[in-house]
Every structure is written in structure tokens, then in C-alpha cells.
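One protein chain is absent from this view; the other protein chains keep their places.
When the chains are written out, they are named A, B, C, D and E in that same order, and each has its own residue count from 1.
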Amino acid sequence: MIYITRRERFSAAHRMFRQDWSDEKNLEVFGKCSNPNWHGHNYILWVTIKGEPSENYGFVMNLNILKKIISEKVIEKLDHRNINLDVDFMRGRIATTENLAVAIWDELKPEIGKQGALLHCIKIEETENNFIEYYG
Amino acid sequence: MIYITRRERFSAAHRMFRQDWSDEKNLEVFGKCSNPNWHGHNYILWVTIKGEPSENYGFVMNLNILKKIISEKVIEKLDHRNINLDVDFMRGRIATTENLAVAIWDELKPEIGKQGALLHCIKIEETENNFIEYYG
Amino acid sequence: MIYITRRERFSAAHRMFRQDWSDEKNLEVFGKCSNPNWHGHNYILWVTIKGEPSENYGFVMNLNILKKIISEKVIEKLDHRNINLDVDFMRGRIATTENLAVAIWDELKPEIGKQGALLHCIKIEETENNFIEYYG
Amino acid sequence: MIYITRRERFSAAHRMFRQDWSDEKNLEVFGKCSNPNWHGHNYILWVTIKGEPSENYGFVMNLNILKKIISEKVIEKLDHRNINLDVDFMRGRIATTENLAVAIWDELKPEIGKQGALLHCIKIEETENNFIEYYG
Amino acid sequence: MIYITRRERFSAAHRMFRQDWSDEKNLEVFGKCSNPNWHGHNYILWVTIKGEPSENYGFVMNLNILKKIISEKVIEKLDHRNINLDVDFMRGRIATTENLAVAIWDELKPEIGKQGALLHCIKIEETENNFIEYYG
Partner (left out) sequence: MIYITRRERFSAAHRMFRQDWSDEKNLEVFGKCSNPNWHGHNYILWVTIKGEPSENYGFVMNLNILKKIISEKVIEKLDHRNINLDVDFMRGRIATTENLAVAIWDELKPEIGKQGALLHCIKIEETENNFIEYYG
């Protein structure tokens, strides 16, 4: 079994808050991340898949196909967007990195399965000092 | 003459657009950077000052004082904020990195002068693939 | 299950040696790392915790609380200190990165448990070419 | 159990292709990676071993010995070489990073075993946007 | 005056040698960089231009245009290629990073001038431990 990881990036605005809470309650729980006028990040996304290298080609999955899937299903929807307002697969979820990792997993898993490989991990870095990993 | 650089970071939302233009015109000139719902970045800021090391202390300027000046005058106003809406020294300017570098220069120059050193350069990285430098 | 990692840094002096050995024996086993006048590093520490995101908040654990725990229990004791001489939880242990990782695990595990999360991994980078991971 | 990772680098030329295919077929499957005049990369290699720290020394394995093994068995054979033409342990294999990781595993595993430690993972980064991991 | 830098990458094979020298002489002067079967690198290229931000747009030059110029004139010719054999603007020059920087300068200078900006610096990193800068 071999693990292959592709790194992609997107820049997006977001805000951590719950609509059913007051601004004070949001500020208390989420701190400056709940700023009503938004803030943003350069997110880094690592998608790890696993499988056995094919004897024919010597690789687990064509990286260009993996890149195209991630681009169409994830990056184009997130890059230079507002995670709370513009992204269909984040509707109704609090815009934490945890929730974002789970949502991206759900977007990518079936597409990667169609290519004969398995999705192994979604890792998202929000700032250079914190990141999230999700293994399904 | 010795040059000392302090690196700081802030995460902010912004949008590149002119209010006197239509959305179409903004999209044509600024591309996806003009998305009406904002986007954001992890900006990295390098502040370079210059001077001669004092014989008494062996340094040009106490780095803790430099750090405090940058924090109060720049980072606290920008971090987890919206550059277009929340930042006093960016009012009335298009929120490009070029304009941001000039505005930060204007904020820091007098404060650093009071400490007996000279401001030399403001460098701002917007993404890992582009950055701006301004020398006054 | 989601894994969250917080990155922190500290700069410290240390020396690898055993008091019951001669300088020659220490030099033979630990090489230049046993220099009697000490040397030092910019250590990077990654603390990974795991848990399920709460439905209320959308996160596993408030990152500000995690940051505060790591700061008080680990960074303040190590940063700008001598690992062999100044750090209570390293008394009587050879100052290898392996032993440091285990000691930090022991410091953090109960505090993180009190917050309803689980400590998963302590990773310490000593130089850009070597790092240690400990999973308990 | 503690995991120790040593990072090394090598710069090499390679080409992804099968001799029994036409240039057109190679181009179709491997894209620009099949350029007949070669291309190259700054590969980064992480070798992770695992074991328990010895009570005598406080470390799992002397890093200088690990460094020497990786240097002699892997780096000297790959650095400033052509992976397809110059490297004995890659003869007859398609020069993908997947196959390279498996071949390096086979080179290192017995040598590390002789030192009383276990090889845990071979990780190879080909560009800043993709890497491979192999756990045997 | 504001300086803007765009970062791009390319992976290429090369060999440092002179055809009018013997293999021994090439090895003596260029060391392992003269390996007859080539080697390669992940080169990083920084292109710095300078100018005054336009009042209309708030930027010195549209970064998307700069990116397109660098891509067409430089990256497409170098990426996944052999610098000695495949690149028209390197014909007849020894494939050192010095010569590459000068050749890229000559390719880009007129194109950037047409956009009303000035080329300021070409910087090329060959490995993480060495880079070249050329200011014309």
C-alpha cells in the first residue's frame, strides 16, 4: 500500500458564529474569529489517497486526474470566496476548519473511488500554527 | 549600518474594487479578487529598520519595543479584520497590497524614528507566490 | 474523530551527556552534542489532540484554551532556558529530544483530558533535518 | 515506542516512460514527465525509524549512524544522478516516486535492523505539491 | 516606487560541462554537476518588477498579466525540459544558474516594458542552499 498526497491552496473569507446567538455570545465563544465583517486565510489543503501501484504504469493514480478532481470539486468553489456565503457544501454548517475538512472528505471520496483508489486523509492548515486532519 | 527585520502575521478579509464601477467592470479589472462577498489571506509582514548598533547594548533597537510598536500600530488593527471596512488607515484607498504597504509605512515611520532608528522597508506577502516591497 | 494540531516554538540550550561518564566517553557517544559549554536550538513543538467536533461549537476544543495550556505547562518553562539546568520536568533525564517528547506528553495529557479531548501526539523538531514523534 | 525521522535531499534527473511503448503512448499516459531529454527534481527524503529509547543513552538510535547509512545506501547513489540510468536499485523499474520509495525501503530495512531499530516509513517529496509515503 | 515579486517554479534537467573539454576536465571544474547522464532540480524563480501604483487601479501591474508573460516566455520552455538540449534561449551557453538568470532577464525585459513597468530583479534558487540574483 502506497500513500500519495497532493497539496493545493485556496484563499477565502470566513466567520465563526451561530446565527441563533447574540454578537456577545459569539465573541465569547469564538473570540476575534467571529468578527462581523469577516476575516480570511490562505488555507492549505493536503489530500492523501492510498492504493497499490499498478504494474502497467508504476503509479497508484494519475496525479493529473487527482489534481483535476480536487480543482473542480473543491478549489474552484472555495478560492477567493466566502466560506459561509458562497460555498454550497458548507451551507448550514459552522465554518470551522473541522467542519470544512469533513465536507471536503464527502465531496472527494466518491470521485476518488471511481478512479480505483481510496481517500485516506484530508488535512487543512488554517495558519502556520494550526491544522486539522480527518480520516473519515 | 545594520538592517534588522521583524516578521509578523495577520489574517484579514478584503476585496479589490472601486465603488464607482459596476460589478462587471470590477470583475474585468480585478478578476476573482473583486468577489462581492469578500475573500481573505494570511498576510506576512516584514518590517526592516536600519541603524548602527549602540556600543552600550550591542543592538540597533530593542526588538521587544519594535515588536510592540508593530503590534499596536498595525497588527491589532488588521488581524481578523476586514481591510476595506475595519481599518482606519485604509479608508478611501483601494485595498491592494501596494496601498497597504504604503499605509503601513506611514503608520510606522514616526514611531520608529522616536526610537532613534530608521524605517527601511515594508514587505508584505499576500500568498506564497507574490509579495510587495516599499522603501518610502 | 478529528485531529487538531497546534504548533509552538521555544529556543533553549542543552547538552547531551551523562554525569557518571568522562568527557571522553560523552564525546564518543554523543559527539559534538556533548560540548561542555552547551549549545542550543530553535525547537518546534506540535501538539496533536483528537476528539469529535461538538455540535454546539463546531470544534473539538477551543484552540485558545489549548494554546494557553501549552504555553503555561511547556513553553514558559523551556523558552530561553537551559533544558538540563532550568526545567523541572527534565530533572534527572538525559536531555535528548526523545526524553523531552515523553516529558512534555506527561505534562500535557492530564490538562487536555480535563477539556474533554485526548492527547494524540507530541512531535518535536530539533533541526530542520530531524524530528521525534511520541504517541504515548 | 518513539519515532525518529531524518531528512535528506538529493537532486536527480528522471523520465517516466516504458521502453515497450511508443513516444505517443508514453506522452498520453505520463504527460510532460515523459520528455525524452529528461527533466529533474530536488527530491526530499524522510526516513522514519521506531524503537524504545535505550536507558543508557536516552536515544533510540545514534542519528550519526542513521545519517551514514542513508548517505551510503541511498544519497550517494541518487544525488546528481539519472534515476533511470545510473542507479543500480532502480534497474528495470519505471522511475515513479512510488517505485523509488519501495526501492529505498528495501535498501534501508536490513541496515537499520542491524542497529536494533525498525524502519517505519519512507516519505519522498518530488515537488512542493506532491509526496509519497510507504510503510512496507 | 513599489517593487512587486511573482514566484514561479519549474523542474528541469541540466548538466554543467563544456563540449571542448574532456570528461575529466569537466569533472575537475564542475564536480558531480557534470555527470554525463544529467541530473535535475526544482528551480524556483522570482521575478521582481517596479513602478508606481496607478491611481485608477491601485496596482503597479496586473499580476495576472505578469503571470501570463512569465509562463509563456519562461516556464513553458523550461518546465519538465532539459536546459542544455530543449531551451532555445540557452543554446550555446553553459547551463549555470548565473547564465540562466541573465537569459531569463533578456526574455522578460521587453515584455514587461510593454506593460509600462520595469524589470528589477531575476532571482533563481537551484537548491534550498543556493540562489542567484541578477539586476541587469
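In this text, contacts are C-beta pairs under 8 Å (C-beta built on N, C-alpha and C of every residue); 3 or more make two chains touch, one makes a residue touch a chain.
Quick caveat: nothing in here was measured; it's all calculated off a predicted structure.
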Full-complex contact with the absent chain, from C:S22, C:N56, C:S71 or C:T127: C:T127
Positions on chain E where the hidden chain makes contact: 16, 29-31, 93-96, 98-99, 101-102, 128-135
Interface with the unshown chain - residue positions in chain C: 9, 11-14, 32-33, 35, 37-42, 79-82, 85-86, 127-128
Residues belonging to chain B that touch the chain removed from view: 1-8, 48, 53, 57-60, 62-64
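Please note the rule applied: only the chains that are shown with their structure count from here on.
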Equivalent of C-D within the choices A-C, A-B or D-E, defined by over half of its residue contact pairs recurring: A-C
Result of counting contacting C-beta pairs for B-E and A-B, higher pair: A-B
Centroid distance [mean C-alpha coordinates] between chain E and chain B, Å: 29
Rounded Å distance, chain B centre to chain C centre (Cα mean): 34
In chain A, residues with contacts to at least two other chains: 128
